[in-house]
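Everything below concerns the one structure shown next.
With one protein chain removed, the remaining protein chains of the complex are shown where they sit.
Labels run A and B following the written order; every chain starts at residue 1.
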Amino acid sequence: MNALLALFGVAILFVIAYLGVDVLGLHSLFGIVLPYAAIFLFLIGFVVRIFQWAKSPVPFRITTTSGQQKSLNFIKSNNLESPHNTTGVIGRMALEILFFRSLFRNTKAEVKENERIVYGPDKWLWAAALAFHWSFLIVFLRHYRFFAEPVPEFILKMQAVDGLFQVGTPIVFLTGLILLASVTFLFLRRVVLPQVRYISLLADYFALFVIMAIAISGLLMRHFYKVDIVGVKELAMTLVGFKPVVPEGIGFIFYVHLFFVCVLFAYFPFSKLMHLGGVFLSPTRNLANTNRIKRHINPWNYEVKTHTYEEYEDEFRDVMREAGLPLEKES
Amino acid sequence: MSDIAKKEDLAKVDLNPPKKDWMDPKVEFKKGTYNYGSNPGSMKYLGMPFVRKLDPTAEDWELPENWKEIILEGLRDRIKKYRSLRIFMDCCVRCGACADKCHFFIGSGDPKNMPVLRAELLRSVYRKDFTTAGKLLGKMAGARELTVDVLKEWFFYFYQCTECRRCSVFCPYGIDTAEITMMGRELLHLVGVGIDWITTPASNCFRTGNHLGIQPHGFKDSVDFAVDDLEDLTGIRVDAPVNKKGAEILFVVPSADYFGDPHYFGFLGYLALFHEIGLDYTFSSYASEGGNFGLFHSSEMMKRLNAKIYAEAKRLGVKWIIGGECGHMWRVLHQYMDTMNGPADFLEVPKSPITGTTFEHAKSTKMVHICEFTADLIYNNKVKLDKSRNDHWKVTFHDSCNTSRAMGLVEEPRYIINNVCNNFWDMPENTIKEQTFCCGSGSGLGTDENLEMRMRGGFPRANAVKFVHEKHGVNLLSCICAIDKATLPPLMEYWVPGVEVGAVHELVGNAIVMKGEKRTTDLRSQPYETEEPEAEAVKAEEAN
Partner (left out) sequence: MRLTDLLQQHHEEIVGKWFDAIIAMYPAGSAEFLAKQKDRFRNPVGYTTRASIEAVFDEITGSMDSGELRRALDDIVRVRAVQEFTAAEAVGFVFLLKPLLREVFQKHLGDQILRQEIVDEMVDLETRIDQVAMLTFDKYMECREQLHEVRTKEIRSRSANLIDSLNAGSCVSKCKGEPFNDDA
């Protein structure tokens, strides 16, 4: 149900792009105004959200430890799973952000015939998530070729590796296919596994569909409905130079692609996609397990009502005396 | 024939629960699955608002008129005060990695026990009132109105979470359901909704220094009683000072250690060990509880109860503090105490007077875990140990949630166990250490009225114990947590009969060879296992 609604929403977006560009011919709106507006919303929204997070203090150091702490010299500590210094924290965060360490933790134990337990991987989610995020990043970076002249060396190298197989004209980029395949897998997983279907919200499907639409329109544009690539680059360069001009005859599919990208950018800061920023700030991960080494300060620590020893002794003085316990005051 | 088949089909239809959207908040308070409401006397003593006797099954919870405002205001306040909460509310992607990691979900099959959904119970309300999308799109954005039924659902499910943090280990963003549960419980307390198994121990602790409400003379008697017991067992009379000023070390244990069974045998173990190494220490009747039920109540209550430890250390003029075997007590000591009630600048950096080791890792908090202390003694050969005295035990070790996932104390207890007994087997890898399964009764849920729920939640743990019990004949589940020691025995009795539960320091107490001792039994008064004559004969033959 949620998936259908989300699909419906994305279909409407497509219709809007179609009507706007093909029927009404609002090329400037879709080529200039919306991209600027989307980027503006994205930047402002992103900064505001990060600012909101940063404004809330971290009152306690609540590291989730996933390995041996640093304590006694003869016990080997695990600086990546239970970091005791900044290097450890950076390492832990890098493993998490670059390789999704926590998702990788999923193992499956099987008891074999000879009563031995073997641990097999149960890592579909990890593999798909990793494929999705990395390919998305590379695809994103590859697009930089439209915004720079001459195209920087590393982009060209990246493209060369990406098109290693030299299939088709223009050459098929591996990452484009991987992106589409992995986002499709992530979607199917949501629909097929009842457990995940049960927790999935409309927003979860929506994000996947928008990305899917971007990937599909991108691939179509590159391989099937050719667009005027020189025109695209011209538009991109002028957008970056803040003197935007929309060249004639770029091709409808380009505007669809661009429109979905705009939707994604504009939607980003208001959605769960902000995990891009959140992952860096999560207090259970980005704090060292140095609780007993260094005092953590809570900025809003306040005085509370306690039951002092004096009050305690006043209440129990007689029984304490009788039990032979030392007293501060005799009466 | 076909007629009969049809009738069976009818019965089968009845067995299937209706498919419901999770947003429908109706919960059924079935006996055995929920906890009783707080005792008004305890609430009043602690100065909690809206004192009344809550009956969770009642239609009317007698909430204050402006309860909704209070809760939403409380949520707003906490979002401002805790980055953790704000981020955990905003960036869950519902990937489902946590879903099958919760022992309550695994044991009960109730989908609302998936950590992600437990958090969504709060998140949906957050979206409705604190996010643009939720305000505009409502249910489509996963937002829902805060109603009395939602509140009841919070009560039901936030008291079906043991704050064990297992889900947080698997979450790509480290989203910690314990943090969310803690906030949820704090919000419920704002409108006078809590459970008695937390509120009354907390109020007892506030007044007398320990959860059980044992008064100073009762505490002194308990310690003296243990000293007598140890004398009966070993022929050695040890000194166990209480409230002694000027002692070098203050020793704080969870109160169950001197009161509960099988905790008590671990307590005897501490006494024997400290005597043997000649430690200058003292107990305190005022700080006679390290365990902190405030942690399960609210951060303010945690601070109020925890304050006693540093205050008493200061009053008695000790140099540093050792803490006994306890899980959630160590969560508070390790992650909260110094921040809340520090700095402990009146204490010295802990240094073992026996080995000379400086515990650099505790140089700010000045409190050392008994397992760290003992492991250091063993490493430096300061105690004489006879492993064979534990030969009647085939041991496995249950990592408690808090020491493993909120501290990283994983190898110290294993180091000790391997040095005090000959037969040790760990449970399967994905059920121990940072992936350990909770006992199912932590965070104030370890009482009798919700026993069925505890049995469900503890099943994954018991199932792993059963495996080593059947494979290696394991008969002792050792642990370093007072709640474990209280709640694992019934869990074992039901799921894995034949497995006892015991403290790590009970094994130490058995193995330690004391100067001048006369003992023939272990601390439970069971005779040591003597080698069977046949086995000896075989050995003799082999020697020939």
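For this structure, a couple of remarks:
We adopt the following convention: a contact is a pair of C-beta atoms (placed from the backbone, for glycine too) under 8 Å apart; a residue touches a chain by one contact, two chains touch by 3 or more.
These numbers were taken from a predicted model, which means no experiment stands behind them.
Residue-wise, the contact with the chain that is not shown comes from A:P194, picked out of A:P194, A:G241 or A:P326. Within the set B:G138, B:G317, B:P343 or B:P490, the residue that contacts the chain not displayed is B:P490.
Interface note for the absent chain: among B:R207, B:H334 or B:R519, the touching residue is B:R207. Checked against the full complex, the one of B:P56, B:P343 or B:P428 touching the unshown chain is B:P428. The chain not displayed touches subunit A at residues 108-111, 122, 193-195, 197-199, 315-316, 318-319, 322. Listed by residue number, the positions of subunit B touching the unshown chain are 1, 5, 8-9, 11-12, 15-17, 19, 22, 30, 32-33, 39-42, 44-45, 53, 99-100, 105-111, 114, 196, 200, 203, 207, 212-215, 217-218, 221-222, 225, 259-261, 428, 430-431, 447-448, 451-452, 455-456, 459-460, 463-464, 467, 490, 493-495.
Please note the rule applied: only the chains that are shown with their structure count from here on.
Those residues of subunit A that touch subunit B in the complex are listed here as 5, 49, 52-72, 74-78, 81-82, 84, 96, 100, 102-103, 105-109, 115, 117, 119, 125, 129, 193, 195-196, 198-204, 270-272, 274-275, 277-279, 281-285, 289, 291-298, 300-301, 304-309, 312-313, 315-316, 319-320, 322-326, 328. Those residues of subunit B lying in contact with subunit A across their complex are 22, 47, 79-88, 90-97, 99-100, 111, 114, 116-117, 120, 131-133, 140-142, 165, 168-176, 179, 206-209, 215-217, 220-221, 242-245, 285-286, 299-300, 303-304, 307-308, 311-312, 315, 334-336, 338-340, 342-343, 357, 359-365, 367, 372, 375-376, 379, 404-412, 415, 428-430, 433-435, 471.
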